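Got a structure here, written out as C-alpha coordinates. Questions coming.
Here the complex is missing a single protein chain, while all its other protein chains stay put.
Take a look at chain A:
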(Lines give C-alpha, C1' and ligand atoms only; values in the text may rest on other atoms or scores of the structure.)
Protein backbone atom coordinates (compact mmCIF):
# COMPACT_ATOMS: atom_id res chain seq x y z
CA UNK A 1 0.00 0.00 0.00
CA UNK A 2 1.17 3.50 -0.70
CA UNK A 3 -0.26 6.72 0.57
CA UNK A 4 -0.64 9.97 -1.21
CA UNK A 5 -1.98 13.38 -0.46
CA UNK A 6 -5.74 13.42 -0.50
CA UNK A 7 -7.79 15.45 -2.94
CA UNK A 8 -11.29 16.12 -1.68
CA UNK A 9 -13.88 14.64 -3.98
CA UNK A 10 -16.72 16.80 -5.24
CA UNK A 11 -19.57 14.52 -6.31
CA UNK A 12 -21.64 17.27 -7.87
CA UNK A 13 -21.89 16.86 -11.63
CA UNK A 14 -21.19 20.51 -12.28
CA UNK A 15 -18.35 21.15 -9.84
CA UNK A 16 -14.59 21.03 -9.41
CA UNK A 17 -14.26 17.25 -9.94
CA UNK A 18 -16.29 17.56 -13.12
CA UNK A 19 -13.91 20.17 -14.46
CA UNK A 20 -10.88 18.07 -13.56
CA UNK A 21 -12.37 14.90 -15.08
CA UNK A 22 -12.96 16.69 -18.38
CA UNK A 23 -9.56 18.36 -18.41
CA UNK A 24 -7.66 15.18 -17.54
CA UNK A 25 -9.41 13.13 -20.23
CA UNK A 26 -11.17 10.89 -17.72
CA UNK A 27 -14.58 11.96 -19.02
CA UNK A 28 -15.81 10.06 -22.07
CA UNK A 29 -12.51 8.16 -22.18
CA UNK A 30 -11.54 5.00 -24.02
CA UNK A 31 -11.96 2.00 -21.69
CA UNK A 32 -10.18 -1.31 -21.50
CA UNK A 33 -11.93 -4.28 -23.09
CA UNK A 34 -10.95 -7.91 -23.03
CA UNK A 35 -10.41 -9.22 -26.55
CA UNK A 36 -13.34 -11.28 -27.76
CA UNK A 37 -13.55 -12.37 -31.42
CA UNK A 38 -16.28 -10.54 -33.32
CA UNK A 39 -18.02 -13.78 -34.29
CA UNK A 40 -18.23 -14.90 -30.66
CA UNK A 41 -19.36 -11.48 -29.47
CA UNK A 42 -22.03 -11.40 -32.15
CA UNK A 43 -23.40 -14.69 -30.87
CA UNK A 44 -23.38 -13.43 -27.29
CA UNK A 45 -25.14 -10.19 -28.23
CA UNK A 46 -27.99 -11.96 -30.04
CA UNK A 47 -31.42 -10.96 -28.76
CA UNK A 48 -34.29 -13.26 -28.17
CA UNK A 49 -37.63 -12.73 -26.45
CA UNK A 50 -37.89 -16.22 -24.95
CA UNK A 51 -35.91 -16.02 -21.67
CA UNK A 52 -37.26 -12.59 -20.70
CA UNK A 53 -40.87 -13.54 -21.54
CA UNK A 54 -40.51 -16.65 -19.38
CA UNK A 55 -38.94 -14.70 -16.52
CA UNK A 56 -41.46 -11.89 -16.80
CA UNK A 57 -44.41 -14.30 -16.65
CA UNK A 58 -42.92 -15.85 -13.50
CA UNK A 59 -42.23 -12.37 -12.12
CA UNK A 60 -45.75 -11.03 -12.73
CA UNK A 61 -47.37 -14.24 -11.49
CA UNK A 62 -45.33 -14.07 -8.28
CA UNK A 63 -46.20 -10.38 -7.82
CA UNK A 64 -49.91 -10.98 -8.33
CA UNK A 65 -49.88 -14.13 -6.20
CA UNK A 66 -48.14 -12.47 -3.29
CA UNK A 67 -50.37 -9.39 -3.62
CA UNK A 68 -53.41 -11.66 -3.42
CA UNK A 69 -51.91 -13.22 -0.28
CA UNK A 70 -51.47 -9.78 1.28
CA UNK A 71 -55.10 -8.89 0.61
CA UNK A 72 -56.34 -12.30 1.80
CA UNK A 73 -54.34 -12.43 5.04
CA UNK A 74 -54.24 -8.73 5.91
CA UNK A 75 -54.65 -8.30 9.65
CA UNK A 76 -53.09 -11.67 10.51
CA UNK A 77 -49.48 -12.80 10.96
CA UNK A 78 -49.88 -14.94 7.84
CA UNK A 79 -49.48 -11.76 5.82
CA UNK A 80 -45.77 -11.50 6.75
CA UNK A 81 -44.34 -14.01 4.24
CA UNK A 82 -46.48 -12.51 1.49
CA UNK A 83 -45.21 -9.04 2.36
CA UNK A 84 -41.67 -10.40 2.30
CA UNK A 85 -42.05 -11.87 -1.18
CA UNK A 86 -44.09 -9.01 -2.62
CA UNK A 87 -41.75 -6.41 -1.18
CA UNK A 88 -38.64 -7.96 -2.72
CA UNK A 89 -40.33 -8.47 -6.07
CA UNK A 90 -41.66 -4.91 -6.13
CA UNK A 91 -38.86 -3.04 -4.40
CA UNK A 92 -35.80 -5.01 -5.52
CA UNK A 93 -36.31 -7.15 -8.61
CA UNK A 94 -37.81 -4.12 -10.36
CA UNK A 95 -34.31 -2.62 -10.32
CA UNK A 96 -32.83 -5.32 -12.53
CA UNK A 97 -35.86 -5.22 -14.85
CA UNK A 98 -35.52 -1.46 -15.07
CA UNK A 99 -31.84 -1.91 -15.81
CA UNK A 100 -31.98 -4.61 -18.46
CA UNK A 101 -34.98 -3.17 -20.25
CA UNK A 102 -33.39 0.28 -20.12
CA UNK A 103 -30.44 -1.16 -22.02
CA UNK A 104 -32.92 -2.76 -24.41
CA UNK A 105 -31.24 -6.13 -24.05
CA UNK A 106 -33.79 -8.17 -22.09
CA UNK A 107 -36.21 -8.67 -24.98
CA UNK A 108 -35.54 -8.59 -28.69
CA UNK A 109 -38.85 -6.78 -29.22
CA UNK A 110 -38.45 -3.11 -28.41
CA UNK A 111 -41.96 -2.43 -27.09
CA UNK A 112 -41.61 -5.27 -24.57
CA UNK A 113 -38.46 -3.63 -23.20
CA UNK A 114 -40.24 -0.30 -23.05
CA UNK A 115 -43.34 -1.59 -21.25
CA UNK A 116 -41.36 -3.41 -18.56
CA UNK A 117 -38.96 -0.47 -18.29
CA UNK A 118 -41.78 1.96 -17.51
CA UNK A 119 -43.50 -0.37 -15.05
CA UNK A 120 -40.23 -1.06 -13.23
CA UNK A 121 -39.32 2.64 -13.20
CA UNK A 122 -42.64 3.38 -11.52
CA UNK A 123 -42.09 0.67 -8.92
CA UNK A 124 -38.69 2.17 -8.12
CA UNK A 125 -39.97 5.77 -7.99
CA UNK A 126 -37.50 6.58 -10.72
CA UNK A 127 -38.21 9.05 -13.44
CA UNK A 128 -37.85 6.84 -16.54
CA UNK A 129 -36.46 9.64 -18.70
CA UNK A 130 -34.03 11.01 -16.13
CA UNK A 131 -32.71 7.60 -15.20
CA UNK A 132 -32.24 6.45 -18.77
CA UNK A 133 -29.85 9.33 -19.25
CA UNK A 134 -28.17 9.01 -15.86
CA UNK A 135 -27.49 5.37 -16.61
CA UNK A 136 -26.02 6.21 -20.01
CA UNK A 137 -23.67 8.56 -18.15
CA UNK A 138 -22.89 5.81 -15.62
CA UNK A 139 -21.71 3.63 -18.50
CA UNK A 140 -19.72 6.40 -20.18
CA UNK A 141 -18.00 7.50 -16.98
CA UNK A 142 -18.29 4.63 -14.54
CA UNK A 143 -17.27 5.83 -11.05
CA UNK A 144 -15.60 8.93 -12.46
CA UNK A 145 -16.11 11.48 -9.69
CA UNK A 146 -17.96 14.56 -10.91
CA UNK A 147 -19.35 12.71 -13.92
CA UNK A 148 -21.09 9.52 -12.80
CA UNK A 149 -24.59 10.24 -11.48
CA UNK A 150 -24.99 6.77 -9.95
CA UNK A 151 -22.18 6.44 -7.41
CA UNK A 152 -23.86 4.64 -4.52
CA UNK A 153 -21.23 5.07 -1.81
CA UNK A 154 -19.13 8.18 -1.99
CA UNK A 155 -15.81 8.77 -0.23
CA UNK A 156 -15.28 9.08 2.61
CA UNK A 157 -18.07 6.55 3.04
CA UNK A 158 -21.07 7.44 5.16
CA UNK A 159 -21.61 4.07 6.81
CA UNK A 160 -24.82 5.07 8.57
CA UNK A 161 -26.26 6.19 5.27
CA UNK A 162 -25.14 2.94 3.64
CA UNK A 163 -26.79 0.92 6.42
CA UNK A 164 -30.00 2.93 6.18
CA UNK A 165 -30.09 2.28 2.46
CA UNK A 166 -31.18 -1.28 3.27
CA UNK A 167 -34.38 0.11 4.77
CA UNK A 168 -35.18 2.19 1.69
CA UNK A 169 -35.83 5.24 3.86
CA UNK A 170 -33.17 7.43 2.31
CA UNK A 171 -34.03 6.45 -1.24
CA UNK A 172 -37.71 7.04 -0.52
CA UNK A 173 -36.95 10.42 0.97
CA UNK A 174 -34.95 11.31 -2.13
CA UNK A 175 -37.06 9.70 -4.86
CA UNK A 176 -40.51 10.94 -3.94
CA UNK A 177 -39.61 14.63 -3.44
CA UNK A 178 -37.54 14.44 -6.63
CA UNK A 179 -40.58 13.24 -8.59
CA UNK A 180 -42.72 15.97 -7.01
CA UNK A 181 -40.16 18.63 -7.91
CA UNK A 182 -39.89 17.33 -11.46
CA UNK A 183 -43.68 17.12 -11.78
CA UNK A 184 -43.77 20.85 -11.02
CA UNK A 185 -41.37 21.38 -13.93
CA UNK A 186 -38.06 21.85 -12.12
CA UNK A 187 -34.96 19.88 -13.01
CA UNK A 188 -31.81 20.27 -10.94
CA UNK A 189 -28.52 21.47 -12.42
CA UNK A 190 -27.13 17.94 -12.10
CA UNK A 191 -30.10 16.50 -13.98
CA UNK A 192 -29.78 19.13 -16.69
CA UNK A 193 -26.10 18.20 -17.04
CA UNK A 194 -26.94 14.73 -18.38
CA UNK A 195 -30.49 15.02 -19.79
CA UNK A 196 -30.31 16.68 -23.22
CA UNK A 197 -32.47 19.77 -23.48
CA UNK A 198 -34.73 18.21 -26.10
CA UNK A 199 -35.57 15.40 -23.63
CA UNK A 200 -36.10 17.47 -20.48
CA UNK A 201 -39.81 18.11 -21.04
CA UNK A 202 -40.33 14.34 -21.29
CA UNK A 203 -38.86 13.94 -17.80
CA UNK A 204 -41.42 16.43 -16.46
CA UNK A 205 -44.31 14.63 -18.18
CA UNK A 206 -43.15 11.24 -16.85
CA UNK A 207 -42.94 12.61 -13.29
CA UNK A 208 -46.51 13.95 -13.62
CA UNK A 209 -47.81 10.52 -14.66
CA UNK A 210 -46.14 8.93 -11.65
CA UNK A 211 -47.67 11.51 -9.34
CA UNK A 212 -51.12 10.93 -10.83
CA UNK A 213 -50.90 7.22 -10.03
CA UNK A 214 -49.72 7.91 -6.48
CA UNK A 215 -52.51 10.45 -5.96
CA UNK A 216 -55.03 7.90 -7.25
CA UNK A 217 -53.62 5.25 -4.91
CA UNK A 218 -53.94 7.58 -1.91
CA UNK A 219 -57.48 8.44 -2.96
CA UNK A 220 -58.42 4.76 -3.15
CA UNK A 221 -56.81 4.11 0.25
CA UNK A 222 -58.83 6.93 1.79
CA UNK A 223 -62.03 5.82 0.06
CA UNK A 224 -61.56 2.24 1.26
CA UNK A 225 -60.22 3.37 4.65
CA UNK A 226 -57.48 0.81 4.14
CA UNK A 227 -53.69 0.77 4.12
CA UNK A 228 -53.66 -2.04 1.57
CA UNK A 229 -53.46 0.14 -1.59
CA UNK A 230 -50.40 1.90 -0.17
CA UNK A 231 -48.83 -1.33 1.02
CA UNK A 232 -49.17 -2.61 -2.56
CA UNK A 233 -48.19 0.59 -4.38
CA UNK A 234 -45.45 2.87 -3.09
CA UNK A 235 -44.54 1.48 0.32
CA UNK A 236 -42.75 -1.63 -1.04
CA UNK A 237 -40.08 0.88 -2.03
CA UNK A 238 -39.41 0.95 1.72
CA UNK A 239 -39.90 -2.57 2.95
CA UNK A 240 -38.72 -4.45 -0.14
CA UNK A 241 -35.60 -2.56 -1.14
CA UNK A 242 -33.09 -4.48 0.95
CA UNK A 243 -32.22 -7.10 -1.67
CA UNK A 244 -31.56 -4.47 -4.33
CA UNK A 245 -29.17 -2.73 -1.95
CA UNK A 246 -27.59 -6.00 -0.81
CA UNK A 247 -26.67 -6.95 -4.36
CA UNK A 248 -26.31 -3.50 -5.90
CA UNK A 249 -23.88 -2.05 -3.38
CA UNK A 250 -21.35 -4.71 -4.30
CA UNK A 251 -21.14 -3.53 -7.89
CA UNK A 252 -18.48 -0.89 -7.21
CA UNK A 253 -18.09 -0.33 -3.46
CA UNK A 254 -14.55 -0.10 -2.08
CA UNK A 255 -12.97 -0.34 -5.53
CA UNK A 256 -11.07 2.30 -7.48
CA UNK A 257 -12.59 5.52 -8.75
CA UNK A 258 -11.33 7.71 -11.58
CA UNK A 259 -9.93 4.82 -13.61
CA UNK A 260 -10.88 3.58 -17.07
CA UNK A 261 -10.66 -0.17 -16.61
CA UNK A 262 -13.79 -1.89 -15.31
CA UNK A 263 -11.63 -4.60 -13.77
CA UNK A 264 -10.46 -1.98 -11.28
CA UNK A 265 -13.78 -0.35 -10.37
CA UNK A 266 -16.37 -3.09 -10.79
CA UNK A 267 -16.95 -6.42 -9.08
CA UNK A 268 -18.33 -9.79 -10.17
CA UNK A 269 -19.78 -11.89 -7.37
CA UNK A 270 -21.14 -15.42 -7.57
CA UNK A 271 -24.65 -15.56 -6.13
CA UNK A 272 -27.34 -18.09 -5.34
CA UNK A 273 -29.96 -18.83 -8.03
CA UNK A 274 -32.77 -16.94 -6.25
CA UNK A 275 -30.71 -13.77 -5.97
CA UNK A 276 -29.63 -14.19 -9.56
CA UNK A 277 -33.27 -14.38 -10.67
CA UNK A 278 -34.11 -11.28 -8.67
CA UNK A 279 -30.99 -9.54 -9.93
CA UNK A 280 -31.17 -10.88 -13.49
CA UNK A 281 -27.52 -11.97 -13.49
CA UNK A 282 -26.18 -8.48 -12.80
CA UNK A 283 -23.80 -10.13 -10.37
CA UNK A 284 -21.64 -10.55 -13.51
CA UNK A 285 -21.08 -6.86 -13.33
CA UNK A 286 -17.60 -6.47 -14.78
CA UNK A 287 -18.81 -8.39 -17.80
CA UNK A 288 -21.91 -6.20 -18.08
CA UNK A 289 -19.93 -2.97 -17.95
CA UNK A 290 -17.35 -4.17 -20.41
CA UNK A 291 -19.96 -5.43 -22.87
CA UNK A 292 -23.36 -3.82 -22.15
CA UNK A 293 -24.76 -5.26 -25.38
CA UNK A 294 -24.80 -8.78 -23.96
CA UNK A 295 -28.24 -9.74 -22.57
CA UNK A 296 -28.53 -10.87 -18.96
CA UNK A 297 -29.14 -14.49 -19.89
CA UNK A 298 -25.84 -14.66 -21.83
CA UNK A 299 -23.69 -13.15 -19.06
CA UNK A 300 -22.70 -16.47 -17.45
CA UNK A 301 -21.38 -17.62 -20.84
CA UNK A 302 -19.52 -14.33 -21.32
CA UNK A 303 -18.07 -14.71 -17.84
CA UNK A 304 -16.69 -18.15 -18.67
CA UNK A 305 -15.19 -16.75 -21.84
CA UNK A 306 -13.32 -13.78 -20.35
CA UNK A 307 -12.74 -14.70 -16.72
CA UNK A 308 -9.07 -15.46 -17.50
CA UNK A 309 -8.67 -11.71 -17.97
CA UNK A 310 -10.59 -10.57 -14.90
CA UNK A 311 -9.91 -10.53 -11.16
CA UNK A 312 -11.20 -13.72 -9.57
CA UNK A 313 -14.90 -13.31 -8.79
CA UNK A 314 -15.94 -13.17 -5.15
CA UNK A 315 -17.37 -16.60 -4.31
CA UNK A 316 -20.32 -15.15 -2.36
CA UNK A 317 -21.92 -11.92 -1.21
CA UNK A 318 -20.70 -12.66 2.30
CA UNK A 319 -17.14 -12.97 1.02
CA UNK A 320 -17.44 -9.71 -0.91
CA UNK A 321 -18.78 -7.78 2.09
CA UNK A 322 -16.08 -9.22 4.33
CA UNK A 323 -13.51 -8.08 1.79
CA UNK A 324 -14.91 -4.59 1.50
CA UNK A 325 -15.61 -3.82 5.16
CA UNK A 326 -12.00 -3.08 6.20
CA UNK A 327 -11.56 -0.99 3.07
CA UNK A 328 -14.54 1.17 4.02
CA UNK A 329 -13.19 1.60 7.54
CA UNK A 330 -9.84 2.67 6.12
CA UNK A 331 -11.52 5.11 3.74
CA UNK A 332 -13.03 6.91 6.73
CA UNK A 333 -9.52 8.20 7.44
CA UNK A 334 -7.91 8.01 3.99
CA UNK A 335 -10.49 8.57 1.33
CA UNK A 336 -8.02 7.74 -1.45
CA UNK A 337 -7.67 4.20 -0.15
CA UNK A 338 -9.26 1.48 -2.31
CA UNK A 339 -9.14 -2.22 -3.00
CA UNK A 340 -7.03 -3.06 -6.02
CA UNK A 341 -8.04 -6.55 -6.99
CA UNK A 342 -5.38 -8.93 -8.17
CA UNK A 343 -5.45 -10.24 -11.72
CA UNK A 344 -4.77 -13.88 -12.56
CA UNK A 345 -1.50 -14.64 -14.43
CA UNK A 346 -3.52 -15.20 -17.61
CA UNK A 347 -4.85 -11.64 -17.62
CA UNK A 348 -3.48 -8.65 -19.44
CA UNK A 349 -1.98 -6.42 -16.73
CA UNK A 350 -3.58 -3.18 -15.69
CA UNK A 351 -2.12 -0.71 -18.11
CA UNK A 352 -0.79 2.65 -17.04
CA UNK A 353 -2.66 4.60 -19.68
CA UNK A 354 -5.90 3.07 -18.46
CA UNK A 355 -5.62 3.65 -14.74
CA UNK A 356 -2.86 6.09 -13.91
CA UNK A 357 -4.98 9.06 -14.86
CA UNK A 358 -5.96 9.44 -11.24
CA UNK A 359 -3.56 11.81 -9.60
CA UNK A 360 -3.73 10.44 -6.08
CA UNK A 361 -4.55 6.90 -5.13
CA UNK A 362 -3.65 4.44 -2.44
CA UNK A 363 -4.41 0.83 -3.06
CA UNK A 364 -4.61 -2.35 -1.02
CA UNK A 365 -3.77 -5.52 -2.89
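Convention: a residue touches a chain if its C-beta (ideal position, glycine included) is under 8 Å from a C-beta of that chain, and two chains touch if they have at least 3 such contacts; residues count from 1.
Note that contacts and distances are computed from a predicted model.
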item	value
Among "Branched-chain amino acid ABC transporter permease", "Planctomycete cytochrome C", "Rieske family ferredoxin" or "Probable oxaloacetate decarboxylase gamma chain", UniProt-listed name of the chain not shown	"Rieske family ferredoxin"
Per the touch definition above, residue among A:15, A:51 or A:292 touching the missing chain	A:292
Which residue of A:133, A:214, A:279 or A:296 touches the chain not shown here	A:133
Hidden partner interface residues of chain A, rising order	28, 42, 45-47, 103-105, 108, 110, 129, 132-133, 136, 139-140, 196, 198-199, 291-293
